[in-house]
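Take a look at the following structure, please.
Complex shown without one protein chain; remaining protein chains in place.
Just so it is clear, A and B label the chains in written order, and each chain counts residues from 1 on its own.
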Amino acid sequence: MSFFARFAQNRGALVGLVILLLMIAMAVLAPVLFPESPWRMVQRPFLPPFSQEGFLLGTDTMGRNVAAGLMHGAWVSLLIGLVSTCVALLIGVPLGAIAGYYGGLVDDALMRFTEFFQTIPNFALAIVLVAIMQPSVTSIVLAIAIVSWPPVARLVRAEFMSLRNREYVEAARLVGQSNSTIILRQILPNTLSPIIVLASLMVATAILLESALSFLGLGDPNVMSWGYMIGAARTVIRQAWWLSFFPGLAILLTVLALNLVGEGLDDALNPKLSRER
Amino acid sequence: MVYARLVLMRLFKAVIVLFLIVIFNFLLIQMAPGDPAAILAGEAGAADQEFLDQLRERFGLDQPMYVQLWRYVSGIAMLDFGYSYRLGVPVFDLIMDRLPATLLLTGTAFVLSLVLGIVAGSMAAARVKKPSGSLIMALALVFYATPLFWVALMSVVVFSVYLGWLPAYGLYTVGAGHTGFALVLDVAKHLVLPATTLALFFMAIYTRMTRTSMLDAAQQDYVKTARAKGLKPGTIQRRHVLRNALLPIITLAGLQAGQMVGGAILTETVFAWPGIGRLMFEALQQRDYNLLLGIFFFSAALVIVFNIITDVVYRLADPRIKGAS
């Protein structure tokens, strides 16, 4: 069975993929449909949703178009989720690979380092980092990457530890392949599927983290994001619930979609393991 | 004996980790843009020069770096976290004042999420490939994917604003003057929404983990042995499957402690719950960095204590570890 056929067997994964594509379309089409800045005040404040043409989801406390904010926010969420995950992989994969392959003192040192980062409450660390570095897309990406690489390192290390004594790896050592060739050609390709699955879930977590940071007022002040929209409407929740409702729904759907896709990838990449479930 | 040694060892490790966090905090202060004195003052350069000079001298910021580091570290060792300049109160006192509320909230949420998660996960494991099992897992996935602060806000809209069943803000009704049992009841009422919303996310995690872990355990040879003995399915599930499935959940619970702190920051912010999470939000809004870093240090210490507890529990649950050491 082909990869996609196995993926498509999981209904939820297909639904997730469709939602995810919709979100990507929103992000891409935002500048086309709403060329103006989403920060611009365009109508009277507190316009309820579905009440006026052109303002499908109403306006916020400052008279800004909620629909425009939502679409521009999609771009920021997806971008930060993806980039911070890539950065986390760039930190976690090499560290985990080296620790798992070489073992011994190298492993000890790297794992103590990883444990240290795992012990620190990660959201609190992200808050402190962004607050000190000053909120910006870069600082948010860095903070999220710094708090989310340890699971990657642990996963990759565990995979490497179980594979490094596999007989085919020992055979490669015996024929004289160098350590770097063994790591890159023999072991890494066989760890890719769990890494891909983890990465898809990490994008989801990163989006949640970004929204929580923005909610607390630690978003980049120059870009509109879903978390910011909810945070800004927090104090007027009694008067205008919809200001928080729609961006929250957008986050929920995106994160849900990514998780569903992750499960589908897991089914498709590890067919033997998931068949039992 | 074994446990005493274990706890001792873990405490030793904890001290090292905390020491590193202190250094990390110190570096963060140095790294922050602008004048460290201004950061300590909580002002982005707005304070007058005289005040800053005074601060510099007081904190020894005119001293070489290593002296500053020494002062900072030894201060924290004596539980001196410095002052919150916004509130003019020692950071330590502020945190101690707010700590009970946070412990109440996170403790309740932890127990709630663990119990409900294990129950839901066991039910889902027993109903693999049945609609009811799938429904539990679908709900768990939705809770897992929902931003915590958003659930919090929506629950305020529904249960407090619209239905008017539960209070939305604070730890107790201010000015009602409740005492004794009435106070307990009042606090409990205030606790329902924050604890439930905080628990939902973790419940989702435990549900998923319990199900996976139980399905794994059910595949093991010893379960077949148990069936060959003629044991009833319920006994097998409880005594053989669940007990073994709980081990990875204990590990997970330890790892989730840090997440719980993060969740508490968001929940307390929404519900104006007077704990250290809310305090962190306030510090953040006022750029009160010294307070912020103090809370950060403290939350890490809490997580470490919790990790030591889970370690001991794990060893109680798994005889193999005791024998191996």
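Note that in this section contacts are C-beta pairs under 8 Å (C-beta built on N, C-alpha and C of every residue); 3 or more make two chains touch, one makes a residue touch a chain.
The rule we apply is simple: contacts and distances are computed from a predicted model.
S.K.: Out of "Aldehyde dehydrogenase", "Cytochrome c-type biogenesis protein CcmE", "Peptidase M48 domain-containing protein" or "ABC-type dipeptide transporter", what name does the UniProt record list for the absent chain?
M.R.: In UniProt, the chain excluded from the picture bears the name "ABC-type dipeptide transporter".
S.K.: Quick one: which shown chains sit in contact with the chain that's not drawn?
M.R.: A, B
S.K.: Per the definition of touch given earlier, which of A:37, A:181 or A:239 contacts the omitted chain?
M.R.: Considering the complete complex, A:181 is the one touching the chain left out.
S.K.: When the complex is taken as a whole, what residues of subunit A touch the one chain not shown?
M.R.: 166-178, 181, 186, 189-190
S.K.: What residue numbers in subunit B mark contact with the hidden partner chain?
M.R.: Residues of subunit B in touch with the missing chain: 5, 8-9, 12, 220-222, 224-232, 235, 239-240, 243-244, 317-320, 323, 325.
Here is the rule we go by: only the chains that are shown with their structure count from here on.
S.K.: Return the distance between the CA-based centres of subunit A and subunit B, expressed in whole Å.
M.R.: Centre separation, subunit A to subunit B: 22 Å.
S.K.: Subunit B touches which residues of subunit A in the complex?
M.R.: Going by the criterion above, the answer is residues 116, 118-125, 127-129, 131-134, 204, 208, 211-212, 215-218, 227, 230-231, 234, 237-238, 241, 244-245, 248, 251-252, 255-256, 259-260, 276-277.
S.K.: Which of the residues in subunit B come into contact with subunit A in the complex?
M.R.: 17, 20-21, 28-29, 31-33, 128, 141-142, 144-150, 153-154, 156-157, 161, 212, 215, 219, 255, 257-259, 261-263, 265-266, 269-270, 280-281, 284-285, 287, 289, 292-293, 295-296, 299-300, 303-304, 307
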